[in-house]
Every structure is written in structure tokens, then in C-alpha cells.
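What follows is one structure encoded as C-alpha cells, with my remarks underneath.
Note that one protein chain of the assembly has been removed; the remaining protein chains are unaltered in position.
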Amino acid sequence: MPIRTSAEYIQSLRGRNLKVYLFGELVKEPVDHPMIRPSINAVAETYDLANKEPELATAHSSLIGKRVNRFLHITESRDDLVLQNKMQRKLGQLTGTCFQRCVGMDALNALYSITYDIDEKYHTNYQQRLIDFIKYVQEENLIIGGAMTDPKGDRSKGPTEQEDPDAFVHIVEKRDDGIVIKGAKAHQTGVVNSHWMIVMPTLRLQPNDKDYAVVCAVPVDAPGLTFIYGRQSCDSRSMEGGDIDQGNAMYSGQEAMVIIDNVFVPWKHVFMCGEVEFAAPLVERFTTYHRRSYVCKTGVADVLIGAAAAIADYNGVADATHIRDKLVEMTHLNETIYGAGIASSFESYQLKAGNWLNDDMLANVCKHHVTKLPYEIGRLAQDLGGGAVVTLPSEKDLKSPVTGPLLKKYLKGRKGVDPENRIRVLRLIENMTLGRNAVAFLTESLHGAGSPQAQRIQIARQMQLGYKKKLAKRLAGVKEDEEPEELSSEQQEYFDRIFNLKKHEERKTK
Amino acid sequence: MPIRTSAEYIQSLRGRNLKVYLFGELVKEPVDHPMIRPSINAVAETYDLANKEPELATAHSSLIGKRVNRFLHITESRDDLVLQNKMQRKLGQLTGTCFQRCVGMDALNALYSITYDIDEKYHTNYQQRLIDFIKYVQEENLIIGGAMTDPKGDRSKGPTEQEDPDAFVHIVEKRDDGIVIKGAKAHQTGVVNSHWMIVMPTLRLQPNDKDYAVVCAVPVDAPGLTFIYGRQSCDSRSMEGGDIDQGNAMYSGQEAMVIIDNVFVPWKHVFMCGEVEFAAPLVERFTTYHRRSYVCKTGVADVLIGAAAAIADYNGVADATHIRDKLVEMTHLNETIYGAGIASSFESYQLKAGNWLNDDMLANVCKHHVTKLPYEIGRLAQDLGGGAVVTLPSEKDLKSPVTGPLLKKYLKGRKGVDPENRIRVLRLIENMTLGRNAVAFLTESLHGAGSPQAQRIQIARQMQLGYKKKLAKRLAGVKEDEEPEELSSEQQEYFDRIFNLKKHEERKTK
Amino acid sequence: MPIRTSAEYIQSLRGRNLKVYLFGELVKEPVDHPMIRPSINAVAETYDLANKEPELATAHSSLIGKRVNRFLHITESRDDLVLQNKMQRKLGQLTGTCFQRCVGMDALNALYSITYDIDEKYHTNYQQRLIDFIKYVQEENLIIGGAMTDPKGDRSKGPTEQEDPDAFVHIVEKRDDGIVIKGAKAHQTGVVNSHWMIVMPTLRLQPNDKDYAVVCAVPVDAPGLTFIYGRQSCDSRSMEGGDIDQGNAMYSGQEAMVIIDNVFVPWKHVFMCGEVEFAAPLVERFTTYHRRSYVCKTGVADVLIGAAAAIADYNGVADATHIRDKLVEMTHLNETIYGAGIASSFESYQLKAGNWLNDDMLANVCKHHVTKLPYEIGRLAQDLGGGAVVTLPSEKDLKSPVTGPLLKKYLKGRKGVDPENRIRVLRLIENMTLGRNAVAFLTESLHGAGSPQAQRIQIARQMQLGYKKKLAKRLAGVKEDEEPEELSSEQQEYFDRIFNLKKHEERKTK
Partner (left out) sequence: MPIRTSAEYIQSLRGRNLKVYLFGELVKEPVDHPMIRPSINAVAETYDLANKEPELATAHSSLIGKRVNRFLHITESRDDLVLQNKMQRKLGQLTGTCFQRCVGMDALNALYSITYDIDEKYHTNYQQRLIDFIKYVQEENLIIGGAMTDPKGDRSKGPTEQEDPDAFVHIVEKRDDGIVIKGAKAHQTGVVNSHWMIVMPTLRLQPNDKDYAVVCAVPVDAPGLTFIYGRQSCDSRSMEGGDIDQGNAMYSGQEAMVIIDNVFVPWKHVFMCGEVEFAAPLVERFTTYHRRSYVCKTGVADVLIGAAAAIADYNGVADATHIRDKLVEMTHLNETIYGAGIASSFESYQLKAGNWLNDDMLANVCKHHVTKLPYEIGRLAQDLGGGAVVTLPSEKDLKSPVTGPLLKKYLKGRKGVDPENRIRVLRLIENMTLGRNAVAFLTESLHGAGSPQAQRIQIARQMQLGYKKKLAKRLAGVKEDEEPEELSSEQQEYFDRIFNLKKHEERKTK
């Protein structure tokens, strides 16, 4: 029976006997662990939103002929991609953190076309297997994690050059009924809250990396899987009782290390097996989707801008020119990210496999801003918050009969403001700039879907210097023999897409 | 007979007896003046592109039932707005400067809905007059300038507070057959190259500013008009002969001061007359269109990026890591502008008048970046160009039998590069960062469609702090009486638009 | 007997029966509290450095005729100010956090000249009282905290306009033997680790604010004082046992709220009492010293740059161009702060009181950079650190026999690196960018010694537009009547100082 509500989702996580370790101990029931629960709540919002705003958070799936949660949907138009972004911003606004469901969405979409491409070359049947899997998860409305980042060992070396062959996930045995894989995936977003995870390679592979070219779906309670929970800044505040010092007591993100110790995967869940030359396109297509998915951070920043505006109001200085100007700056930066993401989605085009892919250049521009602008937005929020963001006494002091009255007397803002509310907003700013959700808003913005340099490399591949040099030389009156076409056709596609109006007209008919 | 080609356009400008002053003298025939001609060439490209790429640079007009130049088109879909941006980028790529036709396009579109709104309130017939005028210019394929910026005198005072009442254009006489206006418009883009100009107020008006609330169309050869040509950096190089030192000998922008000395306008060309409360919406709607039109600068920057890449290649250092990284940075900044502009156009919505308007917030974000990023792109181009950008000897020295051979010997780059070509590219970089087209690429980017502070004010009006504060307070666990709704409905429309899916679905059906 | 070593200092803090509250409870002995102790260790370093590098961390005091700890020294030359900066950088390098002793140093120096100025006007004897106090603390080698920041209530209102008169510290009774004061001081740096604190007003006062114009010295164990300890991000990790997850287990900063409940101060410790017009100069002179004292953060950043370089090395990518370039950028930003601070100290001049004051403009430029650049340095450190900075499992998992071996296997970097060391460096980066010492490195850099806007106001007061306008008008050939001298002599002193060579020559003789 499909999961329909957040309550049903949370229920579905119970009793799974996952091997989750935290603080050196096996967690009995993750659902009830106070440090884990907020991350489950964040995922659960994706179910509730689908019920409350179905146009935003569900989409019609041609595969099963009904509306499904948009996170499980294979894109059928450019509007589908735009609506992913809008749903992401809304969920960022509702949770103030990472809701952990985008990686799976982007992985399924990337694989949908990559399996098609492999099949076309090798006459394999990966895409059908994948479609069967997608139908199943759409029907059941499951959470899919995407497991990409290998531990990587020495970053200057490839998979087979490592001291330890397990530094990258690889196939250790091929059997009649399936494969056995080994390795680990580092900092896996929301994996403990997922039902399945999709294992994928993390970088371009060489011909002798065959065993590392593996894509497959694995249920998170498969034998051989161990999860070691990642600590977040201020995480243990959720174990202190109370709901103030956490800043955002309801929601958080989640990252865990997944140890894959000889895990068996039946063939029907294997979607790539040795086709090394498709690792790079898979990573590229996944990151094209996923770098634009960071539009979610604009929703998170909406919360932080709201918190900054609220504290300025509580302090009695909401109308000061320099305060207002900083709120404008935060907004300007935030909408810069949004604009680039939406433009990338709008410039989507249909792949041979049938689904739609957003623009690569603009996706990278979007994500590259995400690696910087949230830090500046966070700094400005701290500026408006004042020093109290980092020096407030504890909730227990506020509740104590000795110190409570003193704090309430001296932590007042303007008339009419309850000091506790002022403290709550300050703690939220701390939470989002230094605390638990700063992990999602800052560091994860920096490194998720590829660190800054990865975007610069991809922008370089798309920047079409050959075309631009011709523009310049024409205007400068340069006469010279045509220089050999230095850029491959793939690399020239940016302006082809931008100025190819036939395609544009076609879009209009869709 | 309509103008069909650049040649016919240039012919149409001849013999008009415009009163154009330059260097203290009346210009005999602007078309033949070497300093003016490049600006005419830039406008002429808009005709040629319409012929070469009709899908990009023309659009079907429901008003006259045929395709018209897109610069004269009233938008009928969000795709129309997106395609304006793409046409603008392409023309920036082709000319490397300002092609001067956007103000008219954006003015006509803004007026199309404003006249509708005035008519609705006052039962006037401004829109029909405007439609008649639009049909005429579409049929004839004319150039329309938009004249908005008044000299303004003391910037801290409004129109009626000025010492000189003519500091803002105003009606000095109302007659049975029309009105008489007086004043001036400062730095009017491409006005000498236009057939008509649309006079509009430049700022929010007060009830006693009635005479200043005037919108009308005036042919540029109307009696009473005088044009005083604006100087540009390095402008006189076009009068020296040769084509190297100019950098871009073909194209330039144009700005002139227009003196309006008791000019008569018949009623059929009057589109606002005293309705002061519509001045602000007109300015706002015009700037919403026009701030996004600055996507044109991404095309200009494509040329400059190309020039920077070309000079790096000529110098033999195209593959140096730091050189390549600077080209990536230039591209990243440039596509940031493009993304915001395209997103603004994509988020268009239909107005009551029937035409479409792009998103205001994103338009302002776009333009605000335009006031900064081209300067950084320009700086990076100079970085790659090297000191020679500003120290090259003159073309006459290059052509001299004495110094020419010396310069060719010592201004060589890598093997196989003609030193003259190297010089030409360096001069193009000078042209775009300090010279004639730096006016269009830098300073005009800063001030056109409103200086930076104007965008910040508009972003402030749209930033919806009330909505965002609620998001924050919910997550912080703040409990308090609802605060009075501080923001007007107009100001809340940003997220309404972003998350209003019904409208989105409607769009899909268009 | 004077305190000579860090051990003696720590001993001196024991058994003082301070009323310190933390987590709702009275702390028995702060010295032994695991969450407080690291902040004590940081202060203790100032004693050890004085022994190890006396030229750097001590100075000859003319007041008592011997070398004293430099933090207690009244500046006698510009070199004294420069050496303060160098000592601060060194202590930042040694502790990686705030060592809490600068406020007292800067407060004593500011008061030294302000008491002189008050005495000159009112024939009071404040300076002699202060000198007696300074001699005492120099002899005993004590820790002096400076208590300036009042809770302030509604920021848009002054002291007497507040609902609660205690929102700013004020005199509630004047007696024959002294005064009684009431109020609170928010986020007081290192106050629990101090022996005395100097209470000072926090802003410009008006004539009717007489009771708020109070400066005095109070022992921190005076009856009526209560301290409520401020929470820091990740503070409770120090209570978990272990030394890895803390990142920097040895050192931290400290902020507490001080409640002053009718505390008696004998006259000999009162240094201002009602002279409202000296509140503004006191604040200004204190911030001039103190904004330059933020050079300490360059020492902290040296640690973070080192951590970033270390992790790049452990990951095997120390030589990658983009990694190296980011280390250069971090260094460039860090030395920018250092340069401005040192230049401010170098441009010191002697006050009438005899001690030396650094340059105000450059001190503000220094601090203004400190409000921004550490955030960018922190972001770059996280960039080099990678996602593991925020997703590492806990120390207990590392030490567990079940998960420990797995983590050691999968958290390896390049060959030869002990995974635990890699984890330790990652935790240090977390500590300095999100955790406990991010409070000192980021937020405190933003707000300490005045938030960013405070520096902009002060720069505005010093920017000498009248002088600069004259420079411009001369070169532009402007002829006009002299404009009235718009700027007061005080405001013109920047260039007077810069170009006043007589003073410069005098300095050389010192």
C-alpha cells in the first residue's frame, strides 16, 4: 500500500532493524532518536506538501498513468523542471534545511537517459529494468537516496591506483543472480531516512576501472549495509530537552557514512555494470540536474532573511536605512541564485530517451553562486542579529527561577516584544549560520553536487571561446585564416541551444 | 513603403534637416558624419537580423496580422519576452555596443497597458490612439526612441519646486488640435537615428504636477526640436581616418540631448495628459521591461570575452591555468546576468490589457548585476590584454615606413600571429573598456534604466518581509499575535506569482 | 604577590565564590568546569608568552619602573602600539581563539587620556585614581575585563527613554564613600576569567543622561554581581569526554552576561561620574584602540590557513593549482587586515595625557575588513576541507571496536596519513568555521568593538570631503567662491596627521 501522509511515512521507517551507529552505539530505533528525528520530519514534509499543494509537489507520470510525488517523477516537459525548482524553494521555506529527497529525483532522471544510451550502444536492457523500478517506487511512494560520493582516499589518484581497492565502491563478484559490491559512500544525505538508495560512480572512469562502473538500487535494510551517523554542529542540543537552544527544533538535515560490505544486488536492480565510458556522462547529467536543484537554498535563505527582518524589528531598528539596505542585499543575492536556476530549467530540452534535461551552463552558474552567496547572506543575518546570536545563555537559564527573570529583564528589545521570542529568533539565526542547519545552508551548499572547482571546470567546457573569438575578430577587423575548429560539437552546444529557435518553437507546441 | 533592409533604413535617414549640433556646428547630414555613422550602423543591424533570422528578430503581430520587427511588437506570450532577450544578446554579439532600439520597444509595451488602465479609470481613448500609432510604425517598420530622462536640475526637488520650470518636460499650452510641450530630455539613446520619439515622464508625480504628466509621440524632425550630440570617450578617433585605433570601426552607441522648444503635438499622438497617478506605474512598468532588456550586455560581453581569449592566444598563453580561470570567471559573471534576465522573462504574466509583462524582482536583480559585473568583466579583459591595451602607438605610426617595421617587429606575439591583428584585438579591448563602446558597456550599464539605487528601492518594495518573517517565526517556535499586515497586496505579488500554479498551468496552454 | 605564570594565574581564580550560572545551575568552581576551562587556558597563554617572549609580551612601565605584562601597559611610543599588534597576532596563532585580554588593555589606555581631559576641564582627580589603580594591577599582574556593552533595550531609544531604566548601567546612589550602580553588561568577553572589570558607558550621552556617565573598576567577586554564562556553538562537546570532536580542545573564548545589582564602588575606583560630554570621546578613543586590536584575528586565521593547507596535503592535492590559489587568496585577505592594523599603530601620535593613540581612520578600515574577510577565509577553509568538515562521525564511533576500524579504513587520505590526524584537522576547521571558535573568529569579528555600520560612521567622520573636493576642483579648472569650511578641525585631522612631517620628525627622535 502506498505511503500517503507524513505519518504513514514515519511509520514506514519503524522496525527496520537498520544498523545505524551514533556515538559509538547501535541506535535502537532511529525514528525515536531525538537527534535523528528532526531529519525525518524534514523528509516527511515532502509528503504533506504533495497533499496540500498537488500542482506544485506532484506530477502526472506517463509510466503509471497517475499523479505521483514530483520527487519520483521523470520529467516530461521543461515546465516539469521549473516546477521542481519551485517545489524545492517552497520546501526550503517550510523546513529551513535540507529535505533530502532531491538526490534521488535527480539520480532517477539522469539514469533514465543514461540507461537508454547504454542500451542503444550495447543492446542491454538497463532502461527497462530502471523503468520497472521507477514504476514500483512511484506506486509505493518511497524515498530514494542517491549514493555517489566515494571516500576517494588519495584525491590525486584514481580508483585502481589506491592502496585500498575499497576506496571506491566496486563489484567484487558477478553471479548468475546478481552482483556483490563493496566499498563505502561518504556523507550520504538522508540515507537513514530512505527506503532505497541508488549506488552510482562518482567520477570519470578509465578503461581498466570496469569493476567500478556500477549503478544499482539497494534497499537500505539490505544485509551488509552499516550506517555511521555524521555529527553536525550543535547536534546534541536536540538531546538536552527544550526547544529553544536548537533554533529550529523541528527540522534538520542528515548525512551518514554507508559501509557496503559485500552486499548482494539482483540483476533486476543493476543499471550499469562495467560500461566505463558512461560514468562521465552519468556524473555530468546528474550534476546538471542536481546543481540546479540547489535552488532549494533560496527557500532556506527566505527563512533566514525573515529571521533577520524579525530581529531588526524586535530590536526597534527595522526602518534604519542601513538595516533595510542589508535586507535588500540579502534578497538580491538570493534571487540571483533563483534566477540562474529557473533559467536553467526553462532552457531545458528533450533528450533522446524522452525525458527533459535542463541547461548545463546555467545550472553550473547557479550552483557556483550557491557555493558563495549563502555565506554572505549568513554573514548579513549575523550582522542584523548582533552579538547576542553567539552569546545568549541557555534555555535552562531562561527557565530557571533564579536567572530567568534577570534574562527576561535584560534581553528585552523594543516595547511589546516577548524576550523569549527575541531569543528564539536569535537562536534560529545561530542555527542557520553556525548550528545544525548551517551544515545544510553553508557547507553543504559549498560541496554538494560538486565543490566550486567542479563548476568552474564545467563552465570552461561550455564557454565556447571559438565562437566568441570570431565575434571579436569580426568587430576588430581581423583578417586571418580560419583557425581550426578548436572546440568539439558538444562543447558548442550552449549557444546552439540559446539561439536555436526551431527548438524553441517546438517547445511552444508542447 | 516599409523599410525592409539596413540600406533602406539608412536611406530613410537622409535629407531630414534635423537640427543636430556637434562640436559647436550644425551637422549637415548626420548619415555621412564619420563620428555619427557607426551609431547608425548599429541600429541598421536590427533590420538585417530580422531578415536573416526572422524567428529571432520578428514576431507575428495580432494588430496588423503579419510578422513585424520584434522591436515594434506588443508581447503576446511569455515566449515573446524570452525571445526579446535572445535577440538582444545576439545583437550585442553582432555590434559590440548599444543598438539603441530597446527603449522604444519597452516604452510601447509599457504604454500599451498603461493607456488601457487610464482608459479604464477615466474613459479616455488613449489606448486606441496608441494602437493606431503602433500599427503605423509596424507597417512602416520605423525606429522609435523613448525619451524619458529629464535634466532634473536640483535632484532633491520635484518638478514644480525647481527654479526653472523647464527642468522637466511639461505642457505649456493645450489647444483644440493638440498640446504644446517644452523642456529637454538628457542623454537620449539613438534619438538622432530614430524616426519618432516617445516622450514620457521620468518619475513619480504629485497631484500638482499635472502639466508634467504627459506622454506623446513626436517625429524627430518636428519643428522646435534641437539635438546636441553627446561626446563619447575617444569619439574623435573615427574622424582620423583608418580603422584600427577606433577598436570597433563599424559600430557605436549614441546619446544626445534633445531640446524641446514649444513643440506642437496633435491629440492623436498624445497618450497621457494630466493623469499624474499613472506616471509612477508607467515608470515602474517601463523599467520592469527595460531592466531586463539589459541582457543585451551579455552579448556585448561575449565579444569582450572573445577578445580576451584571442589576445591570450596571440600572446601564447591561452592554456595557462590562471588565464583560463579568468575566462571562466568572466563567463560565470556574464551568464549570471543572462540567467536573471531570462528567468524574469520566463516568469512573465498577462496584464489586463492583454500584453505580457516580465517579473519585476528578477528584472531588478538582472539590472543590478548589470551595474557591477560588466566592470569586473572589463577589468579581467584588461588583465588578459596586458599593458599594451593603453600604450599602443597610433595606427599612423604602424603604417609609417619609419616606425611601422619597428612596431611590427616588436609587437609580435606568438609565432604565426600578424602583429596588426594583435593590435586590432588590443584596440577592441580598449574600445570596450575605456573607449567609445565602454560608454555602452560600462557607464550606460550603470545608469541606463535607472541607477543602482533605483533597483535597490524596487527590490525593497518586492522583498515581502512579512511573508518571510512568518516563515522564520514558525520554525523558531515564536508564538505571538499576528502582526498587522505590513505590506500591501502589490508588494506581496512576488511569491504569489512564483507559487501560483494555476497561472502556471494556464501558461502551458498558451 | 604578583602572578607570574599560567599556573599561578589559574590558581588565583580558584575559590572566589563567583556567582556564575550555566545550564540553570550555579557553577561550583568555574576553573574545573570542562566547558569553561578552555577559555581560562586561552587567557593563561598571555602569562606564558610574557615569560617566553618578554620583548613581545611585556613592556617597561614608567609608572612603576619595571617591565609589566604588555596587556597592562600604558603606551609610551608608537612602537608600543605596533608591538601590541604583534603580540596579538602571536597569541591568535597560539590559541586559535580569543584570549580575552585586549579589552582591558584598550580600556586602560583610553581612560588614561580621558581622565586627563576630564581633570583638565573640571579639576577633578580621576587620572591620579586611575594611575593608582594601574600601578596596583601592574604590580599584581591581574586580568582586567572591560565592560562596555549595555543590553540597550529598544535600539532606537536612548538610556532615559527606555521603559526600563536599567537597560543601561547607571548610578542609583551617590554616597560619601562611593557610588552604587545598577544594570547589566551583555556578552562580556572573558569576564569570569578576570580579576577586575572596568565599567564604561557604551554610547554618546545627552545632558540629561548624567547618571549613565559612569566609569569605575569593580572586582568580579563584588557583592551584587551575577554572571550568566553564554552558550557557544558546540560548547557541550567539551563535556562529552575525548578531545577530537571539540576541534580545539585546549582553548576557547568566553562571553557572559553580567548582572549588576546595586553594586557599591568606592570613590577611589570611580573614574568618571556624570561628565556626560566625555562619554563620546571615551567610546571613540576606546574603539580606536580596540578596532585595531582585531589584528589578533590574523593570528587566528594563520591557524585556519594552516589547517586548510594541512588537509589539502592529507588529501593528496596540496599542489593542485586551484588549491594553492585559494591559500594565496586566504593569505592575501589576512594580510590586508594585518597591514591596515599595523599602519594604524604606526601612525600613532602622542596625546596631551602623554600616552599614544593609533590612527582612527586606519583602525576603522582594519576592523571593517575584520567584519567581512574572516568569513571569506572561513569559506575557503571549508572549500579545501571538503564535505567531511560537517559529516564526520563522532569520536566515540572512531574509538568503538565496531565502527572504529571501518572509519579508519574509509577516512584515509593519501598514503602515510593517520586517519585520526586527518579527522583532527577536519574537526579544527569545523571548530573555527561553525563550532566554538567560529564564535571568536566570525561573529565576534563582526560585532566586537562595534558592528560594521559603526565603522562606516567613523570613516565618514574622517573622510575629509572638503579637502578632497578642493583637489578635484583645482584639476577640473573649477572657479568658484570658496565654500564655507564644512568640516570641523577634528574631522580634518587625518591628512594633517599623514602629511604633518614635523610630527614625523619628532617621532624619529623618540
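A, B and C are the chain letters, set down in written order, and residue numbers restart from 1 in every chain.
Following the convention adopted for this analysis, a contact is a pair of C-beta atoms (placed from the backbone, for glycine too) under 8 Å apart; a residue touches a chain by one contact, two chains touch by 3 or more.
If you're wondering where the values come from, they're calculated on a predicted model, not measured in any experiment.
> For the chain not shown, which residue from B:Lys28, B:Lys66, B:Arg414 or B:Lys479 touches it across the whole complex?
If we include the chain that is not displayed, B:Arg414 is the one touching it.
> Among C:Lys185, C:His368 or C:Lys396, which one is in touch with the chain left out?
C:His368
> Among B:His60, B:Lys174 or B:Lys399, single out the residue that touches the unshown chain.
The missing chain is touched by B:Lys399.
> Which listed residue (B:Lys121, B:Lys157 or B:Lys174) would be found touching the missing chain in the intact complex?
Residue touching the chain left out of view: B:Lys157.
> Going by the touch rule given at the top, which residues of chain C touch the chain that is not shown?
Counting over the whole complex, chain C touches the hidden chain at residues 53, 55-56, 77, 79, 82-83, 86, 89-90, 93-96, 243-244, 247-251, 302-307, 309-310, 313, 324-325, 327-328, 331-332, 335-336, 338-344, 346-347, 361-362, 365-366, 368-369, 418, 421, 424-425, 427-428, 456, 459-460, 463, 465, 467-473, 475-480, 498-499, 501-502, 504-505, 508.
> In the full complex, which residues of chain B touch the absent chain?
21-26, 149, 151, 153-157, 163-164, 166-167, 184, 186-187, 226, 228-234, 236-237, 240, 245, 255-257, 259, 315-317, 320, 322, 371-372, 375-376, 378-379, 382-383, 386-394, 396-397, 399-400, 402-403, 406-407, 409-415, 430, 434-435, 438-439, 442-444, 446-448, 451-453, 456
In this text, only the chains that are shown with their structure count from here on.
> Same or different: at the chain A/chain B interface, is the fraction of residue numbers used by both copies above or below half?
Same; most numbers are used by both chain A and chain B.
> Where the CA atoms of chain B average out and where those of chain C average out, how many Å apart are those spots?
That pair's centroid distance is 50 Å.
> Would you mind listing the residues of chain C that make contact with two or more other chains?
Only 322 qualify.
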